[in-house]
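In this view, the complex is presented without one of its protein chains, the others remaining in place.
Each chain gets a letter, A and B, in the order it is written, and its residues are counted from 1.
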Amino acid sequence: MSDTHARSVAFVRKEEIPPAPPPASQAGVVMWLRENLFSNWFNSILTVLGILAVYYLVIWLTPWLANGVWDADSLSECREILDGTRGACFAVLTERWNQLLFGFGYPSDAYWRPALAFVLLFGAVAPILFSDLPRRLLILTALYPFVAYWLIWGGTIVVPIVAILGFVAGYVAYSQVVDRSFAGGALAGIAAAAVVWWLGGFISDEASGFLALSEVPSRDMGGFMLNMILGTVCVSLSLPIGIVLALGRQSKLPIIKGFCVVFIEFVRGVPLITLLFVANVVLAYFLPPGSNFDLILRVIIMITMFASAYIAEVIRGGLAALPRGQYEAADSLGLDYAQAMRLIILPQALKISIPGIVNVAVGLFKDTTLVSIISMFDLVGLIRGPILASTDWNGVYWELWGFAALLFFVICYGISQYSQWLERRLTTDQR
Amino acid sequence: MTAVTDAPKQSFQLSMLINDTRYRGLTFQFIALVLLVFAIGYLVNNLITNLDDQGVVLSYEFLGQPAGYDINQTLVPYTSQSTHLRAAVVGVLNTLLVAFLACATATVLGVFAGVLRLSKNWLIAKLMAIYVEAFRNVPVLIWIIIINTIVTILPAPAAYRARGDTPADLELLFGGIAFTNRAVYVPAPVWGPGSGIVVAVFLLSIAAIFFLRRYATKQLYDHGRVVPTLWPSIGIFFLPTLLIFFLLGRPIGLDVPTIERFNFDGGLQIQRPLIALWLALSVYTGAFIAENVRAGILAVSKGQTEASAALGLRPGRIMSLVILPQALRVIIPPMISHYLNITKNSSLAIAVGYADITATLGGITLNQTGRAIECILLLMLFYLTISLSISAVMNVYNNSVRLKER
Partner (left out) sequence: MALTEEMNVDTSQMQISDEVAISINNMNKWYGAFHVLRDIDLTVYRGERIVICGPSGSGKSTLIRCINALEEHQQGSIEVDGTILSSDLKNIDKIRSEVGMVFQHFNLFPHLTILENCTLAPIWVRKTPKKEAEETAMHFLRKVKIPEQADKYPGQLSGGQQQRVAIARSLCMRPRIMLFDEPTSALDPEMIKEVLDTMIELAEEGMTMLCVTHEMGFARQVANRVIFMDEGQIVEQNEPEEFFKNPQNDRTKLFLSQILGH
């Protein structure tokens, strides 16, 4: 019988086994190093190479940064101060910071205005970017363009107020009529806005001194401010156009669809620089004779066209990602096309598209540097032109380009981190 | 698209244009068409008035006139006496050259960086992440200028010249390659008689490797026999070509650049602007490709690896039979659109003085002749042709690899 007992499979644990620390090779710094850096010979070689690369970079950069001269009037003065030691000449940044940021034409006593507009931008964008904030804050976003225009370009406050009133009147008229027909509402809105703007034109001519900031012409916009202006204006204008194009491309009507496809594919098929050439030398031919659009406006038109084609493609992706059942449910409830799009389809499609739109926006913001090629003085244009060409600072490449790269990096990296955060949130949201 | 219903026959009423699904679409399209025609008519009318005012007539005659400017890097014979058309052709070829070179290096760089970013090696993964983020978040124009500046601080060609008894400051790398701030000089191949045979043998051996692999697969499928391929492939790649090369008495020679008084002579010169643009486009786009490669690999779920391992496949086979085919579906479409981006971004050549199509046709030719509309139209047409042909290729690829699903 003892035999059977020994073979019995029945088992009951009497005492718990306490958890024990792992063997030394499985824990602590040693294990981390082995697992992460020296798991095999190939990895070890990579690690050594990596450490060497970082080492040389640090050895090379540290004295350059540490010996940096922040206070001098020219490169030669920098060199005198450095006295043969290796070091950066950051003095160019301290001396020319105002040009780098605002361009050399913007009146220096008005620097606070674009700076304030820049700070306000965060407040305006926040309600769009973070859907947890109360929806009522969106009114700040709606007001921002007018305030920013007034701050940056100056002039009487009556102009932006009239513009706002026009939009308000348009909206009121629209919401009165939209119950009957969307198209009618849109027409009524446009008509009401036009009337208000027309009337307002007289008032603002009369009251040109009322609460007026000194006017700054467009050609004086420059530096990083110009990049910011082009980026924000073109992205915000291209959003509605992109939505319309995307809807048009999804349409069943061949003429409308065909037009949208041709437009989108054309714009996406040519480099931005050719469109900027168009803005620079060709667009004027297509505008009414005698009209005088300044270059910044023509550039805004072309960049907006460019961006809206890309945004349209992103939104088309979002539209295509919606299940067909959503369209059918809207149909079966009796919603018409405008209602179904506005209430059901677009809110969902736009939400999916936000990360893609943000990527387009980042790309576009980077591409605003291309205006330097048609000799506008944005950040890159200023460095390449006036600053590097000046006798004082001829040859200060690294400090200036490093600064420009850093400015763009901070903003673009920030936005792309936001977009990744949003993407993670979207994937966890959808259950 | 409209339904033919047997509804009671109604006489046509005007309200049906809006309310009837059969006509509604037509109505909207008609309105859209009218608006479009008006818009285009307005623009064309402006154009004609403006041209009239300036007394200009659109014409492409200028393409036949001598260009009158020099281009330092050309793939086809060109002098300043050549026509504007010839200059445009040089530009087109230069665009294609830099785009091709940059696509190749960006792919290599991107694949390495993307794979290494997923490496378990903490340090390498972090370094690659820094590379990717640094290049993705700074405008390509700034990178082109920065890299152009880096290339500019290379030594002048004179540094390679010995002055009297003092030896040169720098030696040619491998006895034939010189990096200078003007250009990179590399030995150029000289095709002697019989070199065609060597090239032919080389091509044949590549074909032979291909057939060997086909044969090996067929043997495996038909008879379950494993035919070794790795070492035979390497053998076929090198041996026949080398054998015929030496048998024919080394028909392919090298023209090594030599230093003259101020500059190098002979060899193949790759001008600085090309180098700067090539490098900048490569590292910039490489960062984007790295992200795609990483996403592609991550997109293949871990379950696929585990399932193939559970079937007893070895890691190499898992990679080539299961993971790669799936990852490539994800990687290739964005990769192609990055190639397209390289081509479009190569138009920034104008910033470093590389004579691509934008710099010749859209730059100097435009400025000399003042034919803005004509030049830019041609320029856009060129890029559009390239973009549309690449998208056509991409569509074919997408259709061929689309997963068969219900």
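Everything that follows uses one rule, which is that contacts are C-beta pairs under 8 Å (C-beta built on N, C-alpha and C of every residue); 3 or more make two chains touch, one makes a residue touch a chain.
Small disclaimer: the values here were computed from a predicted structure and weren't measured.
Of the candidate positions A:V172, A:A194, A:V261 or A:L343, contact with the hidden chain is made by A:L343. Within the whole complex, the absent chain has one touching residue among A:S332, A:T391 or A:T427, and that is A:S332.
Within subunit B, the residues in touch with the undisplayed chain are 2-8, 16, 18-22, 24.
Mapped onto subunit A, the interface with the missing chain covers residues 179, 323, 325-326, 328-329, 331-336, 339, 343-344, 347-348, 351, 429-431.
The definition used in the following text is that only the chains that are shown with their structure count from here on.
On subunit A, the positions that touch subunit B within their shared complex are 35-37, 39, 43, 46-47, 50-51, 53-54, 252-256, 259, 265-266, 268-274, 277-278, 281-282, 284-289, 362, 366-367, 369-370, 372-373, 380, 384, 397-398, 401, 404-405, 408-409, 412-413, 416. Residues of subunit B touching subunit A in their complex: 1, 25, 28-29, 32-33, 36, 43, 46-47, 49-51, 53, 116, 119-124, 127, 133-134, 136-143, 145-146, 149, 344-345, 347-348, 350-351, 358, 362, 366, 372-373, 376, 379-380, 383-384, 386-388, 391.
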